[in-house]
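Only a part of the assembly is drawn; its chains keep their places, and the rest are absent.
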Amino acid sequence: MSSHMSEAKPATATSVGDMRRSAAAFLFAGSRGPLIGLVLLCLVLSVSTDTFLTVRNILNVMDQITVIGIMAIGMTLVILIGGIDLSVGSILAIAMMVMGYVGHPDYMNLSLPVGILAGLAVAALCGLGSGLMITAMGLPPFIATLAMMSVARGLANIITDGSQIVGFPDWFTSLSIVRHFGFVSLTVALMILLTVATGIFLKYRATGRNLYAIGGSPEVARLSGIPVRRLTNWVYAVCGLLAGLAGVVLAARLDSVQPSSGLGYELDTIAAVVIGGASLSGGVGSIGGTAVGVLIIGVLRNGLNLLGVSPFIQQIIIGVVIALAVATDAWKRRAK
Amino acid sequence: MTVPHTIRQDQTEGSHKGLSVAGLCKSFGPIRVLTDASFDIRPGEVVALLGENGAGKSTVSNIIAGAFRPDSGTISWQGETYAPASPAAAIEAGIGMIHQELKLLPDLSVAENVYVGRMLTRNGIVDRAAMNQNASVQLRRLGLDVSPDQKVRTLRVAAQQQVEIAKALTLNARLLIFDEPTAALGSAETALLFEQIRKLKAEGMSFLYISHRLEEIAGIADRIVVMRDGRVVARHQTADIPIRRIVEDMVGRSVDRMFPPLHPPAERTVLDVRDLTSQDDSFQDVSFSVRAGEILGIAGLIGAGRTELVRAITGADAVSAGTVSVDGEVVRLDGPAAAIRAGMVLVPEDRKLQGVILDQTIGENLALGNQDHVASSGWIWPGAIKDFAEKSIARLGIKGRHDQPAGKLSGGNQQKVVIAKWIARPPKVFILDEPTRGIDVGARAAIYEVIADLARSGMAVIVVSSDLEEVLGLSHRVMVISRGRQRGILDRAEANGVAVMELATS
Amino acid sequence: KDAKKIGLAVANLQANFFNQIKQSVEAYSKEKGIEVVTVDAKGDSATQVSQVEDLLTQGIDALIYIPAGATAASVPTKAAKAAGIPVINVDRNADGAPGDTFIATDSVASAKAVCDHIAKQAGGKGDMLIIHGQKGTTPEVDRSKGCGEALAAYPDIKIVGEQWSQMWSQDEGFKLTQDLLQANPSVSIIFAQADGLALGAAQAVKVANTGSKVWIAGFDGDTAALEALQKGVFDVTATQQTQGMGRMAVDAAIALVSGGTVPAEQLQDATLTTKDNVEGFIANHP
């Protein structure tokens, strides 16, 4: 006995430093590399441009990442349970179109708040639909959400036969423009709030921890008495709802809705989550990491524009930076 | 072949508040796995469930624990009919289970694994402090002193098994099913586990205890139930039964001597290891050699560094210094491929993660290391895989068809697949890490026979085992490792339990 | 005040038309000693809003703005106006928030000419396809209108299929035409609202091997398309003055920054181009 007791010692030492480290580790689980990448990126941009590190620009960046930021929260949940959601871009579009159709004077004109609620409800239903295809029909998440991606896009188009709807009340567009307390627009505040709330949920609520368990192994989770199917449906519904919310935010930002909105956003969103350290096989990831991933993409695009880098070269740099940001993490892990 | 058995009737059947299983049947597709499983467990009793690999022990257990549904048969529990629809329902009813294959979440912490699915909360907030505290206490009782915040991924197999046990012990269950809890444990850990079981038993808790380590049964069980081919073939009212008798019940015939006779090795050195030091310091400066026809046992406590050593020798992990040579030629240690080309093969410790591909068929798994046998100039015909697989299946008595996924096999049969995979080459150096973990006595004897045969045919064989009797009975010489250092190599004549333990704890 | 730095927000550099304007703006500004910062929205209006914000942060003196899609059109203009930066809209404009000037081709008139030409060539009758540009954009709306006006004079021409593209690109044109041809193999006239789409349509017709002549019209005068026109790959287009519009946009920026005035709308002619007069445009693009 005594022999392995002593073997194990190094593990239990330094507990205070450990705890502090582990709190940080938790928030940005698996995303130290990207976090370093983000910090470096910001440093480089602060030095090489005189505009990057201005309040105004930083607020701009925050406004620019709101849509992807909100979608990435839902995607984090989905990826945590080992799923994937390709339909978020289409759900964003259908929510926008429903909102516009129900709320715009040229169409049903039931007032914008009703339109927003209708859009969000449809979005959540679409997400739930994906969830049910996975849990009740046994489809792989990739196929279920691919199907939903196609169906939701078709429906979004049918609502107005492919036309956009332009012009919403001022109170609505000002949600994303007017900066309260001198700096934060309501949409950005919403994103921050949702991020923090989801972070707390994932860390401190038993249900949040159960999502990690499902992603780690659905079988183990089931054997441990976790209602895997129910939670799975619920996660896809929330992911859909948040995509719908992102659609509402986008509508406020553009003062218009269009059925082709959000094309290709699924890849951006998944990329942000994975850059933030989540694993596509589930069970690994954090909201902090996702926030870092979203910021890396946002800051990078903003910075390259500020530097006046030509659009084609931007694509190359973005690719290289993404690889490097994640690689530092992979190296670290390997070094251990 | 089939020895008729008179089954002693249990007088108290059904009349108690424990568990009563009657006539359970279960098939997986066309394969009938349980034909008639019936037995009782009374409150405060430890019943050992014994049987060969594939006898159906895990299947019965899974039914009781709500993971499978039976095709027919009934269970009563605490005086009422009991038919759990899910593991959650079983846990709710007070029945928990430790599964044979580890069921842990590698990326969650130790404490979270202990409490998965039933996290402690305070005001709706996960109470990490309480979970860490309780988990630590429970784990320390089992002899494991790790931080409850640590990720389970970073733990050794033995420690993971202990976490699994702690998870079950904190369930507050009235009946716990342990499916081979000690397969990965050393004797010290086993003793601590038994202490816990006895304590809980005194509080009225019941246990169904499955193990292939027949020696330990007398020390813990009150009664013994033996299964064969999906039915209960014997019930013993006391655990104090000669192992010989139990084995006969299990395999349906008498089993002779366990360990085959050893032939003297040749003079020629096949494997020579010089000053080998691992990159992560799990062992240092190990030097030894193995001759043709020789079996070298490697003994040591859990975590001594044996697994790391044999993995390094076969190129699976990197080393920082030292050389390994086979037949006088130094082997490049830059990956398993080079080691295999040089004639060294390893049957790894963790069969599920390192030994078999669970989703592939037995035939495909067997073909994996044996392309020379199943392929000609790189072409493989499915028929060749089938023929090859059927030969291997027959040779080791694997219970399964060549086109069955390896994941569907009983644990013991999976292990046989891994061994069979390497036998065919044939290699020059054959290394087995815990070769009989989870393997039934009958098959174990067969594996010993195979190991002795390999040596007789001129291979150099290394057997790493935590089963002391096994190392001693099987080896020409025994090397003892403790805390990453080689403490000595004992000849067969001087190798006995006391001498080995002395070195192992030094 | 002198213009030192101009922001150029392009809808989608994958369309040769925009790429020509971009090259013209960049070359001409260099001549004038002005720095140009170019951003490419890849057809997504949300991306473009962000990019214009970034341009404004950078302290540009004027914004040359080619809206990506129809929906976001007014937001960047409002933001620039709020920052006191003059906006020069090129090719597309927003009803709600027009730029200080709008430089574009008179698409209604030109499309009318193109459709009239192709209808005549086809003998004034037949089944016709229309491959539209991105739905709701100024040129899409105007070209549909212009073509409709022309076709009103040809009652025997029947429009049997129309579809909308997203990126005005050749592979979209190919795919859309292929799809439409499957359902309507009898088609003999195609109007594609941009040359990329027309080249794709021509190739789809070629691949479909229908055996009968299909008359194809495009729009733009893309560099590659003019050569194709010469070889008879398709039949007619309207060559827009991309080089000229690029230079006009820069001139307008200079004028507006220095406090001058420019007309609110500067519509250019596009020249009807066929095999007969294409040579001059290949040698020297307007």
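Order of writing sets the chain letters: A, B and C. Residues in each chain are counted from 1.
Keep in mind that, in the parts below, contacts are C-beta pairs under 8 Å (C-beta built on N, C-alpha and C of every residue); 3 or more make two chains touch, one makes a residue touch a chain.
The model shown is predicted, which means the values in this text are computed figures rather than measured ones.
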{"item": "Assembly formula [one copy per chain kind displayed, counts for the whole file]", "value": "A x2, B x1, C x1"}
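Heads up, the rule we're going with is that only the chains that are shown with their structure count from here on.
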{"item": "Path length in steps (a step moves to a chain that is touched) from chain B to chain C", "value": "2"}
{"item": "Chain of greatest Cα-centre distance to chain B", "value": "C"}
{"item": "Chain closest to the assembly centre - both centres taken as Cα means", "value": "A"}
{"item": "Separation of mean Cα positions, chain B and chain A [Å, integer]", "value": "43"}
{"item": "Length of the line joining the C-alpha centres of chain A and chain C, rounded to whole Å", "value": "35"}
{"item": "Contact footprint of chain C on chain A as seen in their complex", "value": "49, 51, 54, 56-57, 60, 63-64, 67, 162-164, 166-167, 250, 253-258, 260-261, 263-264, 301-302, 305-306, 308, 310-312"}
{"item": "Touch list for chain C against partner chain A, complex", "value": "10, 13, 35, 37-40, 44-46, 49-51, 53-55, 57-59, 69-72, 74-75, 96, 135-136, 164, 166"}
{"item": "Complex contacts: residues of chain B adjacent to chain A", "value": "65, 67, 86-88, 91-92, 97, 99, 103-108, 112, 116-119, 121, 124-126, 143-147, 149-150, 188, 192, 301-304, 482-483, 504-505"}
